[in-house]
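This report refers to the structure that appears directly beneath it.
Heads up, one of the protein chains got dropped from this complex, but the rest are sitting where they should.
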Amino acid sequence: MTDTGSLDTEPDGPDLQSGTLNPAENEADCFHDECGVFGIFGKQDAAAVVTLGLHALQHRGQEAAGIVSFNGQQFSVERHVGLIGDTFTKRSVMDRLPGDRAIGHTRYSTTGGEGLRNVQPFFAEFAGGGFAIAHNGNITNALTVQRELQQRGSIFASTSDTETILHLIAVSEKSRIVPKFIDAITRLEGAYSLVGLSEKKMIGARDPLGIRPLCIGDLDGAYILASETCALDIIGARFVREVEPGEVVVITGKGIESHFPFEKQPPRLCIFEYVYFARPDSTIDNRNVYDSRKRIGEELAKECPVDADVIIPVPDSGTPAAIGFAQQANLPFELGIIRNHYVGRTFIAPSSAIRHMGVKLKLNPNKSMIEGKRVVLVDDSIVRGTTSQKIVQLVREAGAREVHMRIASPPTMSSCFYGVDTPEKAQLLASRMSVDAMADFIRVDSLGFVSIDGLYRAVREPGRNAECPQFCDACFTGEYPTTLTDQQDQGNVRSLSLLANNG
Amino acid sequence: MTDTGSLDTEPDGPDLQSGTLNPAENEADCFHDECGVFGIFGKQDAAAVVTLGLHALQHRGQEAAGIVSFNGQQFSVERHVGLIGDTFTKRSVMDRLPGDRAIGHTRYSTTGGEGLRNVQPFFAEFAGGGFAIAHNGNITNALTVQRELQQRGSIFASTSDTETILHLIAVSEKSRIVPKFIDAITRLEGAYSLVGLSEKKMIGARDPLGIRPLCIGDLDGAYILASETCALDIIGARFVREVEPGEVVVITGKGIESHFPFEKQPPRLCIFEYVYFARPDSTIDNRNVYDSRKRIGEELAKECPVDADVIIPVPDSGTPAAIGFAQQANLPFELGIIRNHYVGRTFIAPSSAIRHMGVKLKLNPNKSMIEGKRVVLVDDSIVRGTTSQKIVQLVREAGAREVHMRIASPPTMSSCFYGVDTPEKAQLLASRMSVDAMADFIRVDSLGFVSIDGLYRAVREPGRNAECPQFCDACFTGEYPTTLTDQQDQGNVRSLSLLANNG
Amino acid sequence: MTDTGSLDTEPDGPDLQSGTLNPAENEADCFHDECGVFGIFGKQDAAAVVTLGLHALQHRGQEAAGIVSFNGQQFSVERHVGLIGDTFTKRSVMDRLPGDRAIGHTRYSTTGGEGLRNVQPFFAEFAGGGFAIAHNGNITNALTVQRELQQRGSIFASTSDTETILHLIAVSEKSRIVPKFIDAITRLEGAYSLVGLSEKKMIGARDPLGIRPLCIGDLDGAYILASETCALDIIGARFVREVEPGEVVVITGKGIESHFPFEKQPPRLCIFEYVYFARPDSTIDNRNVYDSRKRIGEELAKECPVDADVIIPVPDSGTPAAIGFAQQANLPFELGIIRNHYVGRTFIAPSSAIRHMGVKLKLNPNKSMIEGKRVVLVDDSIVRGTTSQKIVQLVREAGAREVHMRIASPPTMSSCFYGVDTPEKAQLLASRMSVDAMADFIRVDSLGFVSIDGLYRAVREPGRNAECPQFCDACFTGEYPTTLTDQQDQGNVRSLSLLANNG
Partner (left out) sequence: MTDTGSLDTEPDGPDLQSGTLNPAENEADCFHDECGVFGIFGKQDAAAVVTLGLHALQHRGQEAAGIVSFNGQQFSVERHVGLIGDTFTKRSVMDRLPGDRAIGHTRYSTTGGEGLRNVQPFFAEFAGGGFAIAHNGNITNALTVQRELQQRGSIFASTSDTETILHLIAVSEKSRIVPKFIDAITRLEGAYSLVGLSEKKMIGARDPLGIRPLCIGDLDGAYILASETCALDIIGARFVREVEPGEVVVITGKGIESHFPFEKQPPRLCIFEYVYFARPDSTIDNRNVYDSRKRIGEELAKECPVDADVIIPVPDSGTPAAIGFAQQANLPFELGIIRNHYVGRTFIAPSSAIRHMGVKLKLNPNKSMIEGKRVVLVDDSIVRGTTSQKIVQLVREAGAREVHMRIASPPTMSSCFYGVDTPEKAQLLASRMSVDAMADFIRVDSLGFVSIDGLYRAVREPGRNAECPQFCDACFTGEYPTTLTDQQDQGNVRSLSLLANNG
């Protein structure tokens, strides 16, 4: 993978382009986390603070963002397609979001089509008042619930599972918002970290397994909810604690109140947050992400050593693991592939002559670091393998004597249904091939993956507890920690909206 | 009024600007019809036909427009703020609206705030399938119904009364779309001409009094529903007949099927359609609009004759009546006021010096037709009177010896609650003053309005039947033909959304 | 013609569209005046005043506009493609144009390609200071002069003849701006009304024959130069006098100074200004334009009477002549063709079915005024004849019993080289056919043009003085009042720029 959430935190996935000039075309060759959420309660100009928080979470979703604020009388909503730094930084936008409490959401896009109608937070007026909600994760029984709600006359304005949650709140027979909210989430399956805003309260919630992260911060007495700690850092807020798996926190002017509506279960945080999704400067569950990645590189160097001249990261997502690998192996770490961070839209290649000349829009090998050398490339994962194939070719053309690939995660063999955009299982290289066959496919002299136990050790566990795994690692193991109702029920459920587009 | 729907069919209301450079500022000094609707069933590239139909109906609403099409499998929606000719004429937009059936809507804005979320048609997926709807009129019990629906858990995505209709359809316990639709409209009060589109049917409906117009056309065998006949003319379609008051027409590949779910009542078409709203080249209920306006001018000349040198219309809405007046009075008709059709946004007047120099952005008197003459100005109506005041001043400054004003409608004394944007009653000049006082206020030598009976005669009735008026003329008489539940119930109903804006 | 400069003053030429959905396609079927100029000296926020003046002159050119202001120290320039009311009405634009003197230009486009580099005013720094210039007209020896200047090393940044004037000023060996300016214009042939701005002076000039109009106004002591009086009216300025043919006026804080560098010649104002170009509320040389057009209609009624039921103008350019015709003939004047002033970009017609259904985007016949009647259509001119053909067809389809066409100008047989965009001679219908053949071509029962003497009488001359015509009427007579050096010299001169486009 050529990152989003890694060392640099930036606009796009990989695109090697030996054969294409389209920076988007290879996007599918990595995993994309779908969302980041952020809320603050009790701070003047709350929407400006949310803007900064979302800017720090942009690596979790860069296609669109939205903010809802409340000024004591009315809610205000702004939703825009594009980067936070382009769309929420005009004074006019900020002026339309008054109030001392606000929540926001930045999204990639998974469930639900594109278009502004799917941009969160969502807002609804119930008999009891207004409520806005932002969601990171994926509800695995959303379609089933949606069908039930439609039967009783609910109308859906979007294709997002988040709207389903709003409807469940609306039809709850409880009279106050917190009991309504709890009513609703107890109907849900899957992964969710939620931030909600009513007229008087900000609510945070995490699914019983805590698959997606959510933490609590404090800025001069104003409470914050955020997907990652880097969103606290950007504004100088203090980290308070994680929202616990299965916890509902209710924030008012009087402080935090905590509810545990679910039976206690052993947590299953997504381990891929450490591998790739989270920003390297974030800390989740007391584990620093950069440090975890370096340690994966160290495990990898121990498990799959190689006699080589130079360790080169696939920028930027492979860099921390490459540093760890180089330190462990006592080999020089060099920036042998240079990444061009200026990226734009699809480049036009009018003639096939140009399309076939092997344009390197984004990554350029630095020949002087490669020529005649035995190179170890370190990357965070292999998805379809096409990107790896192109990078290896680049490095070979730059004169490498040998090319070895080391991957800072186990082979990814299964799709994710918890809020990450992954190809179907059949598209995953590791689901189709042995490691040896993969090495042939990407044309390396050797290929090594860190083991699942090595990965667990890197995040300071003694190893994977097969009886009761400490993390969700379904993409590596195929063991899904929740039921997948909509998946099992595909024959019965209309999975696509009747609406093709909604401008 | 300086029109929209009159002789010329164009982007804006009046703005005389003795003291302002803002073309929008005086907008409030006329009535605005809120919507035009158009649908076609069974014609290739239906959305392109709808675009043309809406272009012809642009005078009924020019702020935003939307189209929903169905291609046999999926519905597609496009909604844009701006003129049809600017927003729906790109190939990419058309390409996103495939199918042989489509409905569209162009809107001014009355009920509901601004913002794309209120732009129609609205679409929803019910248990039984998808349905889109476009509405011209106003539901006078919408808030009351909305409150009931929220109590049972319905979520509203907009502030439009049209969404209320969708929800009523959704919660109907009938299983098929036509009975559901009829269930829904029997809950409604007020004025509505509706066009709906399901997967297999196009539905048209008009409220029991037929307050807003709706007609049926035929284009090479494809049925059309349209607010006015001018939308048939633009595409060369044949006029079939009006949808009758209280009728529900269901159009399928097999033809038209007709339902009459309401008890038969004497119809009450809005008479202001003839005065100002409709395009002069449209024909409603067998009466040509231009001809009706001319006949109003003739009645006016008979009822309020004046010894004068020249008849000058306030362009463009006063022109047909002025022609009729001139022919009846045998006086010369001259274009003594020239209108600049180039209009843009607010002009900036950096210094008060410029603001006070009496800028004539839109209307300029043609001094050579006015100087030394006894002038009769003919306009269609007086709302607040401020525009009339400025026009009279312009004409006096151009050297008129006398200025007489003749108005082609009775004094407008009451607000409209049937889909027309009118000021509150207290703002209407005629509700506060006698005709003499109005003449003083606008500083004319004489002022005359056509009588209510004269108006009825102009549209070929023998006069107004006080027992059972042949039209809705509430704006002149204060006699509202339906109950106004939301108005009576204002204390109980939250009339404003909790949502200030929704970007 | 379906106007620009006539009764309504508006965004576009004709497009009848029996066979096209493109509002621009028929544009070529009328003449377009190319420019309007406006300047003011000694008024705070001068650029805001210029904006208003250009707004009133928009009918003379609506593709692009520019303003140059001077604030005592620096010149500022803004140039935008689009309507004044859209592009010059933002505060930010006004703020970038400080100063108490400014000149502006609105353009259609004739000489020179499109693109911002050809948008006037043009500005240059000479050894002696800065100078800006705006031009209405066309220099008939511009290419010849340009070639000479290039030989001596001058570089041209645009393809506009106006830049040639700037270069001539730059290479003058005089040391002060007025003598340099006079040096330059004495090298010019053709038609020009110029407004220039130096650091201390505003300069106005008109070619020796005064082919294009230019008048002087006064706003509270600040002098104005404007193409037409309607640009004085919009801001309430007083008309002072015309700039005389061959006169150079120099405006400073001390007043107006006048130079006559040319030998006196009998003037030759373009008579088409009265027929079509100028706004009807303007007055040129003591003749009101609307009144002149009505009088043309009266002459036409005398010269080409017809037994008919109704007089219908082709809106909007034919309206004043139609009123005059109807009054003279004592026949009813009716608005039998309704124009839709909402115009946008090209409408997409995805299928040929739609392209061929005879869409009436802009003009719709009002059947109730036409059916069964003998109709006289009055238009201002016939260029290619294609538009007339379509209008006649529309009127016939609406049921007219007879259709007669009367044209308020003589047949247009020759191209204009004085700043008007006309088709080549071979494209002009009247250059290829007799009046009878034209009648057949456009399929009317009779066709009549006002005679050249009738036209002269309408503008209050006893008739055309063949020895020394009182106007430039080359488009009707082929008698060009100046030499046409570039035309005669086409073999030698590179008439097209080497530059295809210049973004």
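The chains carry the letters A, B and C, assigned in the order they are written, with residues numbered from 1 in each.
Note that in this section contacts are C-beta pairs under 8 Å (C-beta built on N, C-alpha and C of every residue); 3 or more make two chains touch, one makes a residue touch a chain.
Note that this is a predicted model, so its numbers are computed, not measured.
In the entire assembly, the chain absent from the figure touches the shown chains A, C. Screening A:79, A:279, A:373 or A:390 against the full complex identifies A:279 as the residue touching the chain left out. Residue A:84 is the one among A:84, A:102, A:270 or A:475 that touches the chain missing from this view. When the missing chain is restored to the complex, the residue among C:31, C:75, C:181 or C:342 that touches it is C:75. Checked against the hidden chain, the listed residues A:103, A:329 or A:369 yield one contact partner: A:369. Even with one chain removed from view, chain A keeps its contact list with that chain: residues 7-11, 21, 23, 44-45, 48-49, 51-52, 55-56, 58-59, 62, 83-87, 89-91, 93-95, 219, 230, 233-236, 279-281, 283, 288, 290-291, 315, 319-320, 323, 327, 332-335, 338-351, 353-354, 357-361, 364-369. Along chain C, the points of touch with the absent chain fall at residues 71, 74-80, 93, 96, 116, 123-127, 129-130, 147, 150-157, 166-167, 170-172, 199, 497-503.
In this text, only the chains that are shown with their structure count from here on.
Note on connectivity: the fewest steps through touching chains from chain A to chain C is 2. Over half of the residue numbers at the interface between copies chain A and chain B are found on both sides, making the touching surfaces mostly the same.
Distance from chain B peaks, on a Cα-centroid basis, for A. Of all chain pairs in this entry, the one linked by the most C-beta contacts is B-C. One inter-chain figure worth recording: chain A and chain C are separated by 61 Å, centre to centre, where each centre is the mean of the chain's CA atoms. Here the CA centre of chain B is 36 Å from the CA centre of chain C. Along chain A, no residue makes contact with two or more other chains.
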